[in-house]
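Left out: one protein chain. Kept in place: all the others.
Chain naming follows the written order as A and B, and within any one chain the residues start at number 1.
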Amino acid sequence: MSTVETTRRRPRAGELAPYAILAIMIVALALVPVVTQYTVRTANVYDIFQNFASYGLVALALGVTIIAGEFDLSVSSMYLLGGMVAVLTGAGSPLVGIAAALGTAILVGLVQGGLIARFRLNSMPVTLGGYLVVLGITYILGHNKSVMYDNFTVGLRLDKPVLQVFSIRSLASLGIFVVAALVLRYLRVGRDIRAIGGDRRAARVAGVSVDRLLVSVFIVSALGAALAGALLSYSLATASPTNIGFDVLTFSATAALIGGVSLSGGKGSAVGIAAGVLSLSVLQEILAILRSPDYVSSLITGGLLVVVTIVWAPDLSQWFRTTRVAASAEERT
Amino acid sequence: MARVGIERRPLRLADIALTVWIGILSVVTVYGALTTTGFLTVSNMKAILTAASFVGIIAVGLTVIVLSGNLFSLALGQTAAISAMVFLYSLRWGLAVGILLTLLLGLAIGTVQGFAVGAWGANPIIVTIGAAGLIEGMAVWLSHGESIVPPSDETSWEHLANPLFGLPVPVYVFIVVTIILAVVMRRTRFGRQIYLLGENRVAARAAALPITLLTVGAFGIASLYTAGAGVLIGATSANASLLLTGSYTYDAIAAALVGGNAVTGGRGSIARTAAGAIFIATISDMLLLRGYSTGGQILVRGIIVVVVVVLTNLRERNR
Partner (left out) sequence: MNGERDPAAESGSRSPLIDASVAPVLLEVIDLSKSFGAVRAVRDLTLDVRVGEVHAICGHNGAGKSTLVKALVGLVRPDEGVIRFDGNEISLRNPHDAQAHGIALVNQELSLVPELTVEDNIFLGGLDVPLLYRRRRLSEHARSVLDQLGLRHVQLGRSVESLSIGERQLVEIARLLVRDARLLILDEPTATLSKPEIERVFKATRDLVAQGRSVIFVSHRLDEVFELCDRVTVLRDGQRVATHEIHEIDRRTLIEHMLGEMEGARAMGEHGHAIPVSGEAVVRIDRLNVPGSVEDVSLTLESGIITGLAGQVGSGTSTILRALGGLVPNASGTVEVRGKKVLLNTPRRASAAGLLYIPNDRQREGLFLGQTVERNLTVVRLRRLSRLGVLLRRRIQRAARELATMAGVDLDRLGSPAASLSGGNQQKVLLGRALQLEGTALLALDEPTRGVDVGGRADIHNLVREAAREGTAVIFSSTELDEVLDLADVVVTIFHGRIVSIVPRAEASASAILADMTTSHASGTGMSS
């Protein structure tokens, strides 16, 4: 009688990449005192997790849509809308604000996901339009200005250091990542999400209800972005319709990709995305310590994204082989 | 020869829907034109054309990417900004050199992206997102975060900023480059092959079309045109920094989509994009005159994009 073996498979080289990158970043951080006079303190680690808290869920949101074989371009403005709604409705109670933000997210996700599923549309142009619609709503709600949140104490409580390096905000984000990891790994719906991203036709034939799942994925994506935005707005005590100086989309896409999410769909894990977000957060902390201007961060993140996309480009190895074969053939003649 | 077989003429829901949509748009536009104060004036028309021109130049260049099936580029705003900065900076070597250098830069930026997408199959959206970050970083780095202004002793650029026969120069440029590109897309082998590539990439490969070259060309043209727009933007503002990025990227994409180009490629035209750019500029202007805020304008644009995307992509299930 064969015993049931564990279903954990041995990770392949490609899957270890996110953790390798994270390790490199941590090593780089550790080396900072060697290069400068600066001593790395717990405050820096706190900053890293705060950064994680601010943008991690957006990367997770985007990552989940990519795993499902789609791409949600509206996460960067959903983020802003979440913040705006939370601030505007949370004057009395922050929880009400968060609930409202989440409710808005569900609505947005339903519409986008519904259109994409029902009309079998490419998600990129639809979410591009969604991006604009959501951004427009954010502006309108705030009357084209930033909105202050009077309840400062909420932000202070959210950001108060817990165990020196965490805060309620970062713990909440980490907690959601844990839930997401469990769902993707152990629940049927998690597997189905990977199925529709891996081979949609096969999943449909096998009996997966693709349309319903697609809508859910976009709802989840909107929820993640909105929650992150809401918490950040409370922390900053402001909601703003713009995010100058920092491109949430680039950050999230880079974090997801270096976190092992494959653009062709079906591959990726919440843990990997977390590692990706942490890597970029460590990187940004290093740059902050070195007092690098913002643009260095843009350069590196943008550069990383381009490199990662090329390295994982489907026809890259084919192209190398073809060019090499042709070169050696020409040598011979 | 004998006609064999039953010809299928599928009911083109997409065509019907699109026609209805255009009808609605026309009615709304006319209504708006008639009821918005200050709209039907010469100066307002000029303003619309000017606004449409910048976006329009970028948008028609972008259209080649859309037609080729590579969706769109999210790096155009940054490309325009850095082009404006490079232009104003290189004016110290004369107007001609300034323009030439900027256009070459645009071409270079585009061809590199096009190569990664065409030869290696990299995802075009992500590549352009990354490129945008890189370009932005480079722009700030090279300018030390300051705006670039034209050299004080050089005034040749003013020719570009001053109106010519009553119309701003960008309008003329928009018209001319649109016609040129329209002719290229309709009358050249390159243009024809772009359409075929966008229609069906797999079949294009089987038919031995030069996919890498075509993709490089598409991205190169888009960037080149954007650089051209950057030149004009720089000249018109006499000041260039990353703030110029603005919403050019999304406006250009919206123009291409709203004009009715199929987002998956193979269907549409330069003319449609030009119409889309003018339409969006018209609507934005109307909304502005009626007191709509920035948010309202963005919102309306977004709704239009979503509706058009749904309507133009109502085709046979392709997944």
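Going forward, a residue touches a chain if its C-beta (ideal position, glycine included) is under 8 Å from a C-beta of that chain, and two chains touch if they have at least 3 such contacts.
Here the structure is a predicted model, which means the values were calculated and not measured.
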Among A:Ser93, A:Thr242 or A:Thr322, residue touching the chain not depicted: A:Thr322
Residues of chain A in contact with the chain not shown: 2, 4-9, 186-189, 191-192, 194-195, 197-199, 201-203, 205-208, 262, 265-267, 318, 321-322, 325-326, 329
Interface with the unshown chain - residue positions in chain B: 1-10, 187-190, 192-193, 195-196, 199-200, 202-210, 266-267
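As a convention for this text, only the chains that are shown with their structure count from here on.
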Residue numbers on chain B that touch chain A, as the complex places them: 71-72, 116, 119-123, 125-127, 129-141, 145, 250, 253-254, 257, 263-264, 293-306, 309-310, 313-314, 317-319
In the complex, chain A residues that touch chain B: 71, 115, 119-122, 124-126, 128-144, 200-201, 241, 247, 249-250, 253-254, 257, 263, 293-306, 309-310, 313-316, 319
